[in-house]
Structures are given as structure tokens and as C-alpha cells.
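All protein chains but one are shown at their positions in the complex.
When the chains are written out, they are named A, B and C in that same order, and each has its own residue count from 1.
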């Protein structure tokens, strides 16, 4: 589905990741962890094509991102839901409109979509804020909105960068529950997080693999968690 | 030092906080917790005057924020170090310049300040990134930079809004250590967080009070933590 | 009407993904309006200069005089008339009556001079066609058949005014060219800069899967709409200003009315499509450049 092949990534200076190969199989659930600044966000950006690898290849649904034209990349993004670490929205549209935005761009909103949107807002606890502008949301509310937007387009892959950093433990578990349900429906999930409790909680319910970035390599964390 | 007197705060709709009175004594260490969207950031904004209370008074060093002129407020801010939940920087200045910014605005940088800056950068693990632009930092690096900027002006009060949401547990403890040291030097600390482990870790080292926002009130959390 | 308003607001197509006018957005409208206003004004003045030049050219170039020095020889005058009538470029030729002759000379001779007693030359007033006349050929023919006749096309008097008219016209064109160039630059720049302040929105749209075409269309319509609204506003104001200009030169004076006449009123409206085209191109180029800049 998505695959890194001998990827080296650097921002001008020394490399952040060297010769990394990882496969994200359909229906798998991956956690991505590692100290702050290790390159978790960088890895996720490679997975949805915001970055192109300095060396090596990133295969997105069988095509190398380096070979994709911009518009092809844009269309590929409709199959990948992304929660960015800094949640960016269109500041002049309401929360509900922002969450529906990817669908609107891809085509028309069906009544079923509207129902999904309403349900989703209830699940992430934002039903009462659906008319608020992004600037009027709290930090945690923005993160939940970003997750809702990523899920809304019914993507095959969901990449979430620290989606629970600003929410309380109860809400974090609720969001995790949502992702686990989606994974059970066959979606591939990659979740970057610092919260080891969250990873432990997930492991009781789903077969999740934990990837740790260390020494510019992506390692599979063993039973230590 | 800073005191809320019968403060009611609402954003147009229903009130977020009703008739809240809290005192933050000099040298105290407070945690602020509560579910996402409860009003933690709102309360902190009241404490440094970004918001003025809908009703009631917020006393900043003995003067009600409602009675302060803008410039007086600006000068008062030099006595309060703030870590915003969304860390905002001047995007065209380097990390080091951004951290030194409050000092530069208040006057000149002394050689001692430069030494402090270097030490601080080492402590928060950003020494190797000191020439980077804010846009080139990872999420956790931005948070650490924001904390460094807040600490840099040697303020009497430090207000930190979720300063560890995007950093790993080790780094979170390191940052907490910094705040505890500052508290021991007599500074007042108010720290909004969801991370109960962080609160527990602090309680072993310092006499911290935990305030919880619930039902539009600020309550003192008991031994439950 | 609603659809025009929609178009101007940019809500047609994908305009709702574009943030409504911020301070920087209003700039496009204002720049288009201000520059259209100036352009209309320059255009009206240039048109007036053209008509003025034509009027001066006509009034002065349209007539000439043939003077037959030997008085009291009507057959010579008739011979000259025949020659003139068969010359291409001559619309009409007419012997000046004695009264007209007297009126011409009055300033220098006084009104009371007994002209009939004088050995005055006969004068033929020649009306020339605007295509001009072969002065050399005519002179040669006159010299051959009516040696006492002299053709005078008034060029000595005409030259300075023709010069002035020509220069006025040229300056009009220069000013017009400069105004339109500035118009294009300002509209393009303000559109670019307004657009640049929407970089974040462009990024977000791209990140959630919008293709370049989609984004470009959304912004192009919105900004072209704003520029067109500004151009309409500016053109309207310019036309109002034109109407306030002095309209009635004293009858028979050398001056034309300043505002255009008849279909000439349509010309200033050409500013609107011009502004639209400039805004369209500037937006397209800038959006595409901003899109290319984002690696995302």
C-alpha cells in the first residue's frame, strides 16, 4: 500500500533518516514513536508526499511519489486522511464546512455524507461547536477537528501526527477507539505519538506494531512496551 | 500577585467560567487541568491580560487588567512569561533571536543574557537548532522554544499552556525540572496540562496545587491525584 | 443580475473556498478602480485632443486662397476657377464677394475704405478635401495659364497650430500609454499581493486534495471579479468626472467639447475588459507560481 524503499531524508544538513525501508500493509495499525525532533513528522510527510525523499523511493499505492505530478499527488491525497501536527484550516469557513472540505473538493456532498458528518462531530465531542470558526476553537478542539476532517473522506490510509497531544486522557481513548474501529473496517492507520499509555491501551484491543525512530533508523520496538 | 475576583467569562454565548475567585500567591506552583474545551487557555489568557473578564476583576500585580492601558499591559507582560498553546514566533528571525526577542524589546542584551541564552538552549535541547527558522522546527521543538522564550526574560510569573503536549516523557520531565528550579527561586508557576503523570511527578518534588476546571468553576483537586 | 453579482462576489465556481476580502483583498478592487478612473480620464482627454487636432487641421487646412493680382480681369479669374475645379483635392472654389473682402481687410484698413476704387486683387476661396492637394502641380498649372494667380494654402499661419495639435495628440497618446501601463502594473501587483496573503488557504486546499486547476479557478474568478468590480466603479466615476468637465466651448471657437460624442462614449468602457484581462492573467500566473512554490 505505502512503502519506503531505502529512503534517506535530510533537510540540507546531516540526514535525519538513512536508508530506511518500511512497509505499511493494508489494514495494518502502526504506532510511530521516538524523541521530539527524531523525524516522526518528517516520516509521515514522506508517506503522503508533502516531502519527496532525498534518496530512495516512497511508493504510494504502487507509484513512486517522486514520479507523481502535482495533480496526481493531489488526487492520491484523497485516499489518505492526514492529521497534521499543526492543524491548518480555512479560517473563514465554519468547523463543519472545514471538515466537509475534502469531500466538497472531490465532488458533491450526499445526504449520507451529512449524516456521517453529524455522527462524527458527536463522536469527537464537537457537535456543539460545529458553527464555530477555527480561530474560536481550543487547542484540543482543533486536533479533534483535524482528525474528523481526515476521517471524513473515508480514506484507505489514515496518518495522524500527535492527534492526542492536547486532549485529556478520556478524549484520547475515545479518539483511539475511533481509529481502532476504522482499522477493523480495513483501513491502514499510522499514528505518531509520544504517549506510551495510549500505545499500551491500543495494544490490548488491536494488533499494533510500534515503530521507533532511533539513530536515523526506524526500528520495530519489541515487548518493551 | 495575580488574583481572579468573582470572574465570569463568556465568548458571546453561555459563560465558560462563572464567578471564579482564585489567588496565585508569589512562589506558588499551580497545575491547571480539566477536559479539553473546559477553559484552561481562557483562564490563562485572563491571567496575562489577552482577555479581559466579562464580569469581575483580574488583578495583575495589584492593578485590575480592565483598568490597564494597552501600553501598561505590554509592560506588565515583561513580568510574566507565557508559553502559548499555539507557539507564535517571528518567522523571519532565527530561533535564538526569537528567544531573545522579549529582552531586546525591553532593552539591550547583556553578555550575561547571552550566556543564559546559550545555557537555556542546551537545557531544552535546542542548542544545535539555534540558527533554524521557526518554520523549520518540529512540533516539540517549537514548544521548547516557546518555553525558553518565556523563561528568558526572568519573569516573576510563568504561565505555560500545555508546554509538554508534543514532547516525549523524558523531555517533559526535563522541562518540568526547569520549572521546578525556577519555582524554587521564587517564581510563580501556572501550568495547564492534561498529563496526569506530569502532575504526579511534580508532586514528589514540589508543593503543587492542582486546580481543576469543572462545571464552570475552578476547584482544588484533592488527594485523588 | 443575481448571477452577475455572484460572479463579482466570486461565489460562482469554487469561490467559497477563497476567504472573503481582507484588507489586502480590497486593494485589488481599489487599485482597479483608481487606475480605471485615471485611464478613463486620460482616454477622454486623448480623444478630445484628437478631435481638437482634427478641428484645427480642418479649419485651417480645409481652405486656401488664390489671389489674382491683376484687378478687373474677370476672364483670368474664370480661367483660374476652371483650373481649380478640375484639380483633384479641391472640393469647391468660390470668388470672394466684395463684402467678404472688406470684412477680411477691415482690421488693417478700417471698415470705411472704398474698396471698389482700389486696384485690389481678386480672391478665390478654395475649399480643400481632407485628402490634401498637389500644391506643386497646381502652382505649375496656374503659372502656365493664369500667370498673375498665386496659390496660398495658408501654411505659414497653419504651421504652428498644426504643430500644437500634433503635439497635443502625441502627448495624449504618451500619457494614455503610461496610464495604461501603470494600470496594468498596479492591477497585477495588487492582485499578486492580495493573493500572496492567501498562501495559507492555498496550502490547505492543496493538502486536502485539491488539484491545481481547482485552486487556480477558485482564485482567478474571485480576483478577476474584484478587479472588474473595481474597473466598473472607476470607469463610472471617470465618466461622471468627464461629465463635469467644461462641455460648451463658445460657439465658433477653436475648441471642441471635452466629453466624447455619440459612440465615443463607449470607448472608456474598453477599460473594463482590459482590467479584467490583466487581473485574470496576473491571478493565474501568481496562483500557479505560488502553487509551484509549495513542495507539498
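What we mean here is this: contacts are C-beta pairs under 8 Å (C-beta built on N, C-alpha and C of every residue); 3 or more make two chains touch, one makes a residue touch a chain.
Note that this is a predicted model, so its numbers are computed, not measured.
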Going by the whole complex, the chain not shown touches B, C
Contacting the left-out chain: of C:143, C:182 or C:261, that is C:182
Of C:82, C:171 or C:240, the residue that touches the missing chain is C:171
Contact with the hidden chain, among C:18, C:45 or C:126, goes to C:45
Note that chain C touches the absent chain at residues 22-24, 26-27, 30-31, 34-35, 37-38, 41-42, 45, 65, 67, 69, 101, 104-105, 107-110, 112-114, 118-121, 123, 150, 152, 154, 159-161, 163-164, 167, 170-171, 174-175, 178-179, 182, 185-186, 189-190, 192-194, 196-197, 241, 245-246, 249-250, 253-255, 258
Residue list for chain B contacting the dropped chain reads 49-52, 70-71, 74-75, 77-78, 82, 84, 88-93, 101-102, 105-106, 149, 153
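In this section, only the chains that are shown with their structure count from here on.
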Chains joined by the largest number of C-beta pairs are A-B
If chain centres are mean C-alpha positions, then the most distant from chain B is chain C
Rounded to the nearest Å, the gap between Cα centres of chain B and chain C is 67
Per the C-alpha means, the centres of chain A and chain B lie apart by a whole-Å value of 29
